[in-house]
Every structure is written in C-alpha cells, then in structure tokens.
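Quick notes on the structure that follows.
Only a single protein chain was left out; the remaining protein chains are all shown in position.
After this line comes subunit A, so read on.
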Amino acid sequence: MRRRRSRVEGAARALPEAVAALSRCLPAGPSPEIFRRAKFDRPEAAPVLWQLLLRVLSPLAANNTWTDLAPEAQACLVKSALGSQGYPRSVLLQFPDGSSQGSRELLLALSWLLARGPLLEQLLAQTRVQLGDQLPQWEAPTSPGPPAPFVEPKSPVDLRLVEWLMGRLRFRWRCLISSQQEQCILLSKIHLYTQGCHSQRSLGHLSVAETEMLRDPESGQQLLQALESENIRLEAALEWRRRELVFWQWMDTVLDTCSPETPAVTSQPTVLPAISEGGLGELESVKQELQALQEELREVSEPRRAAWEARVGGLGQGPEWSNSRKALQEAVQQELAALQGSWERSSTPGQPQRPHRLVRSKDGAPRPQGLQAAEVIRTLSAKEACLKKVLHQLQRQCQQELARLAGALPGLIWILPPEH
C-alpha cells in the first residue's frame, strides 16, 4: 500500500519537476505554476508566455531591447515570427494584440517549437560563455529575426529624408568596419604579447577573456559566476531530457482540452490575395493567350531546330571531335562539382555552427584539428565572389528597368547619377 502510494506520489511529482527543469534551462523561464495556469487558459499566464515566446523566437533578444516593447508590439512580433516558422494553428492569430487571452494557445505554441527542432540546444548555444576569442559571425543567419514592426508614416515622406537616413546608415556601416579592423589589430597584439603564457601548450597564448581575468580579479569572479549559471542551465537541460516524456503526455491532455480545429483552417494562408470581380474571366483569357503563345513558339522553333540539326548534326561525331568532347565533358563535370561543393558548404543545416576559438600559431607548426585561416579565407572569398555576382546581376536588372522607364516617357529627359 505504502509502495503504491509513494509510486503515485512519485508520479505526481514527476510532472512539476520536469516543468521546473524546462523552465530552468529556458532563458527567462517562468515558474511551473504559470504552465499549469496556462493549461486552464488563465489570463495571468498570458503576458509571461508572450514574453517568453518573444525571447525564444528572436535571436537578437539577448540585449533585452525587445522586452521593452509594449505588449501589443510583442504580441505582433511573436505572431509574425511563428507564422514565418510555419506554425499551423491559426487560433492564436485571432486574439487581439496585448490581450491576456490565449495562454493555452501560447503554451501549445511553445511546445510546438520545442518538439519541432533543437530549440533548447540553439538557445543554450546563443548564451554560451566564451573563454576563447571568437571569429565574428560569418554565416548568414538561416532564419531572419522577426520583422521590425511596420509603422505607417503619418504623412508622405520626403525622398531627401530617406536619402539622409540611408547616408547615416552608410556612415555607421563604415564606422563598424573600422571598429572591426581595430578589434583585429588589438586581438593580434594580445595574442602576440601573451605567447607562451597559456597552460595548454596546444593553444600557446591567452585570449582576451583570459587576459582580462588575469588583469582584473573582479572580472574573473564575474566569469566564474557566468560559468556557474551556465552549468546550472546545462544540468537543467540534461534533467529535462530525462523527464520530458511526462511533459509530452501532459501536453496531449492540454491539446485535448482545446476545441477541435476545422481542418480547412489550418491549411489556409493568413492573407488571401484579393481577386477582383472580373478577375476570374481575366485569368481565363490570360491562360488562353499563354497557350496560344506556346503554340506559336513551338511552330517557330521546330523548323529552326531541324535546320540547325541538319547543319550541325554531321559534326561532332568524327574522331577529332571525341577529344574535345571529352575535354568539354570534364570541364562541365568540374563546374558542376564546384557548384555542388559551394552549394553544400553554403547551405547550413538547422544546427548552430560549432564555434571556433581563434588561435595564432607559428608557421609550420602542425595543427591536427581546427580550421586553417587560409581555408576560411578561401571559403569566404568564394562566397564574396558569389554574392558580388548576384549584386551585379541585380544592378544590371535595375539599370535595364531604369532604361525601360526612361524610354517609356519620351517627353521627359532623365539625368542619371554619375557613375562611381
């Protein structure tokens, strides 16, 4: 009897402990009580969960600027972020921004995010305590942060003001680059001067955090505290992993308490394009025109193709062609392989980049693991070349568009800005 009771008690304790572990490893995790209240759709749970979702969804929230937003703005951002991640339940969107309704839906959303991907790992990676010097973030983030809240301008905006603001942005950008260059130079100096100081021979020199720790014991204390709190979170994450089954079983019950959703709703896009009255008729006529064009194209191209084949068909078969053909095929293969290689390198899977510590070593010393700077530079140069090509293509498109517009209004003289 006692054993059964203690087993029941143990089972009863399992859920709160699981939830407690979860909230300990989430950033700004709420108390387990909030989770329980959310199941019953209590209003006091809603604001806390909005904030939590905001913190979880936006990678830039680390500096706490988002939490200063008004509740309406927070709700708006969370909704759009969830939408961009593909969240299927549209019930959440129906609640007005800033209301305290919908805490159960928020709980479901959180669970969806947790179940869907390595969310906890990503969050923990974001707030890692770094002892070494890091490479600056050089991978484009796979998912952009939530879009900035759209503010309707009160009156027409003067173009000159827009140009002014663009100019400010450009100056800030240039100052940022200068600051980064400064950071590189100073980092290099520290690495050079502390050569031989590190206890680990393979590293050889100190990082900035380590130097700071030696210089100022106070910052050493702070680093220690940060490491300790990170440890707590990591332990909580491990505990969560052990206990999470109970949580998912509980979440099933939460889902059951919701009213069933109509299946059509989940597949509907949130915004329907407006189709005008005569729109359908227009679509038909466009379709017909397209078909007619395709016919025409086929009629014109077939005789041309036949003629070309007749001219060229004889060529390319003889023995003198086989070498050049082989060379061509090899060249094409190489290009394809290069393209595929760059595609694979550039496409980042969902997991976070493994962070690398920046280490300066003497030339010729063998480095068994880690990336070489030269290799990284090569990758980055290849990326830069790719992006430049895309930029030029877009610029050409813009120029063509401008030329087309200039030609469309014959009475107007267009003075284009001077070439840079």
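Of note:
FYI, contacts are C-beta pairs under 8 Å (C-beta built on N, C-alpha and C of every residue); 3 or more make two chains touch, one makes a residue touch a chain; residues count from 1.
Assume contacts and distances are computed from a predicted model.
Look at the chain that isn't drawn here: its UniProt entry, checked against "MADS-box domain-containing protein", "Glutathione S-transferase", "Transmembrane channel-like protein" or "Tubulin delta chain", names it "Tubulin delta chain". The missing chain, though absent from the display, is touched by one residue of A:70, A:115 or A:165; that residue is A:165.
Contact with the omitted chain, checked across A:127, A:178 or A:249, is made by A:178.
Against the chain not displayed here, subunit A makes contact via residues 158, 160-161, 163-168, 170-172, 174-175, 177-179, 181-182, 185-186, 189, 418.
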